[in-house]
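Of the protein chains in this complex, all but one are displayed in their positions.
Here is chain A:
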């Protein structure tokens, strides 16, 4: 018997892999295009339902990117970035998300002539408001697009020195096409960023489509402490042992993997292998507007695909995510206590019911 859906919904969740640009929903895209006087291509769907329908049937990554990049172009002013992030926070507030570490791609905006400051200020204000209004803590992770030249990425690091130093940007990541842009191309970028602030958190997309060696190279060369996606790590048991020992979090994105044909069905995810090796992983939404689901939808999809997981397994998964979040020790303990209380509540419910039926 799978654990009840309500238990899954009630679990306090941390999101570690969500691209803010990927949360742009059609119902925000059209108003922003109008407000900023942007004429969409003639072939672009004209209404929200039409565009929603398109989003449901991406053929592959390129099809997705077509829309993704057009969407990005409607973001011009600080308030656009603020509203984009707020729309995301409003959605996850209903899904028991307590903490979110959010990706953004400055290069998608600076190359269009949007100042870095505009992007960061807009997002940061939304983070502050979300903490005040929803009690959701959050932080920003800047991602380098690995298919742009490392020198351009290095320039971005230099341009964002102020934000990296003062902690406005709390993490540095690396995304976009993995092959054939291996981690060793970005060593200089990562070490420069780290030299600005030794508390900067480092992560990189690796092992989604690239080989397991991209995962170990990201750890060794880029000195990252987290791996985004990382599911190809299971090709190398030695690496799994290392990841478990060093408590490296893998940020798994189930619905994204299915949408982009990395796997056919959610039950193909090697999550049982990760559990058996003791590898911490979390469940995330990646680009929720495009991949048909926010974090809760991803939890529910995994819940359906792995019906054998009990309360304690789920509790452990969620606690692993908390303990590998970029938050203080006190906060970790507080959140883990919360999880344990919820697990205890549900387990007691079962045993109470059992006892009652046998009374």
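Here are a few things to note about the model shown:
Here is the rule we use: a residue touches a chain if its C-beta (ideal position, glycine included) is under 8 Å from a C-beta of that chain, and two chains touch if they have at least 3 such contacts; residues count from 1.
Quick note on the criterion: contacts and distances are computed from a predicted model.
Hidden from the displayed complex is a chain whose UniProt protein name, among "Family with sequence similarity 71 member F1", "Cytoplasmic tRNA 2-thiolation protein 1", "Translation initiation factor eIF2B subunit gamma" or "F-box domain-containing protein", is "F-box domain-containing protein". Residue A:148 is the one among A:95, A:148 or A:313 that touches the chain not shown. Here one chain is not drawn; of A:187, A:275 or A:336, the residue touching it is A:187. Touch with the chain omitted from the figure is made, among A:52, A:77, A:96 or A:176, by A:176. For the chain left out of this panel, the touching residue among A:37, A:308, A:330 or A:357 is A:37. Residues of chain A in touch with the missing chain: 37-41, 43-45, 54, 59-63, 65-67, 69-70, 72-73, 105, 107-109, 111-113, 145, 147-151, 176-177, 179-188, 209, 213-214, 216-217, 220-222, 236-238, 241-242, 245-246, 261.
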